[in-house]
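Take this structure first; my questions come after.
A single protein chain has been removed from this complex, and every other one stays in its place.
Chain IDs A, B and C follow the sequence of writing; residue 1 opens each chain.
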Amino acid sequence: MRVRLSGQSVHNELVRRVEEYSGQDLMACYQCGKCAAGCPVAFAMDMLPSQVIRFVQLGLVDRLLDSKTIWLCAACQTCYTRCPKGVDLSRIMEALREIVMFEKGSYINYDAISPRDVMEWPQQAFIGGFRKYAV
Amino acid sequence: MKVSYFPGCTLNTTGKGFDNAVRAATAAVGLELIELAEWNCCGATYPLIVDNMLELAAPAHVLVAARNQGSTVTTACTTCYNVLKRTNKFIREHPDERERLNAFIEAEYQGEVEVKDILHLLRDEVGFAAVQEKVQRPLKDLKVACYYGCMVLRPPAEVAYDDPDHPRSLDDLMTALGAMPVDYPHKNECCGAYLTVSAPEVTREMVYTILKSAQLAGAQAVVTNCPLCQFNLDKRQAEMAQFHAGFQSLPVFYFSQLMGLALGLDASEYGWERHYIDVRPLLNSLGL
Amino acid sequence: MKRIGIFVCHCGTNIAGTIDIARVIEEIQKFPEVVCALDYKYMCSDPGQQLIRDHIRDDKLDALIVAACSPAMHETTFRKTAATAGVNPYQTEIANIREQSSWVHQKQREAATNKAIETIRTIVAKVHYNQSLVPFYLPLVKRALVIGGGIAGMQAALDIADAGYPVVLVEQSSGLGGRMGQLSGIYLNFEAAPDLLSQTIEAVTHHPNIQVLTNAEVTQVGGYVGNFTVHVEQRTPEPPEPASATGVVPGNPVSYSFDIGAIVVATGYDLYRKERLGEYGGGRYPDVIDGLQFEAMLRRDGPTGGLIRRPSDGRIPKEVVWVQCAGSRDPELHMPYCSKVCCMYVAKQAMLYKRQVPEGQATVFYIDIRSQGKGYEEFVQRAMTEHDVLYVRGKASKVFQEDGRVKVWGVDTLTGLPVEVEADLVVLATATVARSDAQELGQRLRISMDEHGFFNEAHPKLRPVESLTAGVFLAGAAQFPKDIPETVAQASAAASKVLSLFSQRQMVQEPTIAYVDPEICSGCGLCIPACPYEARTMHEWRHIAVVNAALCQGCGACTVVCPNKACQVRNLTPVQILAMMEAYL
Partner (left out) sequence: MADAENGYSKQVLIVGAGIAGMQAALDIANSGYQVVLVEQWPSIGGHMHQLSETFPTLDCAQCILTPRTVDVGRHERIALYTYSEIEEISGTVGDFRVRIRRKPAYVNWDLCTACGACTEACPQAIPVAFDRELELAKVMASGKVRLVGTGKAIYTLSPQAVPKKPVIDVRYCTYFQKGKCRLCEKVCPVGAIDYEQQPKWIEERVGAIILATGYELYPLEKLGEYGAGQIPDVIDALAMERLLSASGPTAGVMRRPSDGKEPKEVVWIQCAGSRDPEQGMPYCSKICCMYSAKQAMLYKHKVHDGQAYIFYIDIRSAGKRYEEFIQRAMEEDRVLFVRGKVSKVFREGDKVMVWGVDTLTGLPVEVAADLVVISPAMIPSEGTRKLATMLGVEVDEFGWWTERDGNLAPLETKQPGVFLAGAGIGPKDIPEAVSQGSGAAGKVLSLLSRWGGPSDPASE
């Protein structure tokens, strides 16, 4: 199916929420791809970081909600550091995670984690992960 | 020189050895760390959504505690550094949010504390030359790959005290300690951070990129300043050979451990037992 | 009593869309001395001007006010209109009701209308006191100075010299040719640039009307259009120039002084320093070079004799990567603008590389391919189809050296894949930037520059080769990055402006400038440092201040500092200003 674009669809409620949560101007991105080129996790992603912005620009936020990419962003800020337009992509990723978790609850089931792992993990990984993956 | 010290949760638990080494090594070069009288978890990640009041409360609280104790606060945990530094900057630059936050944590804080990473203090306040003078047992012949991770480099405008593309503070410290830092290109690549809890296999590949590059450059060991990086770089090597034939493991040190050793301090409490890749053969071979 | 006519322009809907013209007309008719008040859709149009002329004749007007756009736009137009109908042009004033009223108060019809009426009221008060003036005539030196011996400067010099006027061409380096001399071949034909260029250099060097000063710098510029005094200093002179350089020991700087009528600035560009691109390893890795370094490699007279060799070990590179927009289109970290020429020279370099190393692989990382020029698109297509240059759409993020190779991390945004290329050589198409010494020269010449250090043209569309300083013209990349044909055309255009100027018998100067009332001047000298145009001196023996009419721009700075009101600007006297204030209040 062709994707129908319209003024309404490209400015839908989800787009507004992404912009509000992230505080980023999505239209500032001119799709050069430098974020994707430098992203250390891009190899494992199902869509490129630059494509995440692109989907939001096209009003297709819903297609991002099932994407692995938003959960693989490690917020390392390599993208933001090199972005020629100063777009903080990690904030957009976080906004998307928030939106998903608001609808579907936590991404990770902490009950299923083995106590041994928890003992082993540095606190910051555990707490940090908890804050990224759970409501 | 006396400085307030915020250990943070990790250095208080799994990173105890790092912490012990930091305290001993800094003391040996005249930097006296005074632990904050009361402190709490900084939150472990800097919140990235706009409405972040709730998550800024914890680091703000730490900053207030630091303010009550002095003008500068330091930490050895790079994550804590990143969170505190950015929170402080946010408070300084956003008067409206600052007021809301102050109301929330019942404080009057304007961002007056300076947050400095311990490595930054060592470089600029103590000076690596001064460190070098105190070296008892130079880490001669140790080819080490310095690994900086993300937290002290990015975003550069907020946290960096080093070149985000080609940082050198850790390399310079190692040189001062008598080691030979190798030049390799991925000292600033992300190790995967908290993905370690959700996607360990992804972390493994990220770690591989870094370690392979370090090995190509001839490194015998990796040294880092971040407890989560240390864990990822160290722990993920266990199953590495399964996926990357011929992979040779590399011990992963904290800089403070090597610093303590070079300064000739008692290193028995440096948490060697928590290393996944045994560091002792290498240390023995170097006579340390 | 004056007989004033007021002409209110609608400017289409620009003014009439906001301002109630009918009410304006009704009100301004009541002002003193106003004989007629009319409106028209476009007062600047032929019929609009005819309307003015008709009323000058029929209503016997001796002064007029056009309420329209900024005087910068049409003051000259309407003053000429007045002159053709027999009214002294300096009895014509503009009331700016567009920029200062309709445009800035678009949503406040009432307020904008009132403001327009008040604006016109003040101008009526001013015109009451306007004097009829005549322009000054000044001498004109018909010799041109061209700064910069690149292709732009040489072309401008040739065009002016061909027309019979003497030209002084000042070049900072030891030879002519500029950046073009550093290039291997031109985009579309692979004729070596030096061959084409050498003909031009030859023509310039042997032209009887051109005096070439290499190793030379313009150190001082005084005077004004038609009458500049220019000092040039030449280091280690070439075989001594006749007369002026006799008796000078080689190696010592020689100073020249020229009387000059017009100046062409053609100082060219620099490349953004690759060291500033940390993520691309610029300056760290020997096999990461910039576009001009690759050009040098392609040049038969270059350091490698035209052979492509990688700097680190002299081997033939089998994989070469070009990274486009290295520092361009990057408002956050580097330069916000597009450097214009990179896409084309990269395509050319990749093609030349493939011709020399047919089994090699050439990869170009780009964001948008910008091949807009005659034959340019076809050229890039040929690079892809005939020479198998691989274009990858995505900005590279990191370049690093590992295991003896230079690796490039990029992305192909079209497949959505992150990619890595193990290269032997990486060429960074670094941004084209203003020369580091442009600022200094700009100050010397009193011409303005933009925030990036490129010289400002007088109007971005219609006056592209003029600076805002009369008599100083621009050519080539000193104004903004441009390619060779554009540079050459612009150089001829600058020459044309010089030739137009030189075709006059003498210089004409506006009379609306400052004067000193000798009866009142106490010779305190305060006005001398106050004048930003150095138009003031103290008369040698009368001990009063005098105005150099050619330099004075009528800014009024002197009138403010003068304690005795001896300094006044013609047709903008304190009496007039007070009258205007009074009219408004």
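In the analysis below, a residue touches a chain if its C-beta (ideal position, glycine included) is under 8 Å from a C-beta of that chain, and two chains touch if they have at least 3 such contacts.
Bear in mind that the values here come from a model prediction, so they are computed numbers and not experimental data.
Within the whole complex, touches from the chain that is not shown fall on A, C.
Among the residues C:283, C:464 or C:556, only C:464 touches the chain that is left out of the figure.
Remark: the omitted chain is touched by one listed residue; of C:219, C:236 or C:500 this is C:500. Among the residues C:253, C:336 or C:525, only C:336 touches the chain that is left out of the figure. When the whole complex is considered, the residue among C:489, C:524 or C:549 that touches the unshown chain is C:489. Listed for chain C, the residues touching the missing chain in the whole complex are 11-14, 41-42, 44-47, 49, 69, 73-74, 76-77, 151, 155, 159-160, 162-164, 186-189, 196, 200, 328-329, 331, 336-340, 343, 368-378, 381, 413-414, 416, 454, 457, 459-465, 479-481, 484-486, 488-497, 499-500, 503-505, 508. Although one chain is hidden here, its contacts on chain A can still be listed: residues 2-7, 10-11, 25, 27-28, 30-31, 47, 50-51, 54-55, 57-58, 60, 85.
Keep this in mind: only the chains that are shown with their structure count from here on.
Set against one another, B-C and A-C show the most C-beta pairs in contact at A-C. One finds 26 Å separating the Cα centroids of chain A and chain B. Remark: chain B and chain C have CA centroids separated by 52 Å (rounded to whole angstrom).
Chain centres here are Cα means. That of chain A falls 46 Å from that of chain C.
The multi-chain contact residues of chain C, meaning those touching 2 or more other chains, are 279, 398. Residue positions of chain B with contacts to 2 or more other chains are 164.
Interface residues of chain B, counted against chain A in their complex, comprise 8-10, 12-15, 41, 43-45, 47-51, 55, 77, 79-80, 150, 153-156, 164, 189-190, 192-199, 202, 205-206, 209, 227-228, 231, 235. Looking at the complex, you find that chain A touches chain B at residues 20-23, 40-41, 43-44, 71-72, 74-78, 80-81, 88, 90-91, 93-95, 98, 107-108, 113, 117, 120-129, 131-133.
Those residues of chain B that touch chain C in the shared complex are 163-166, 184-186, 213, 216-217.
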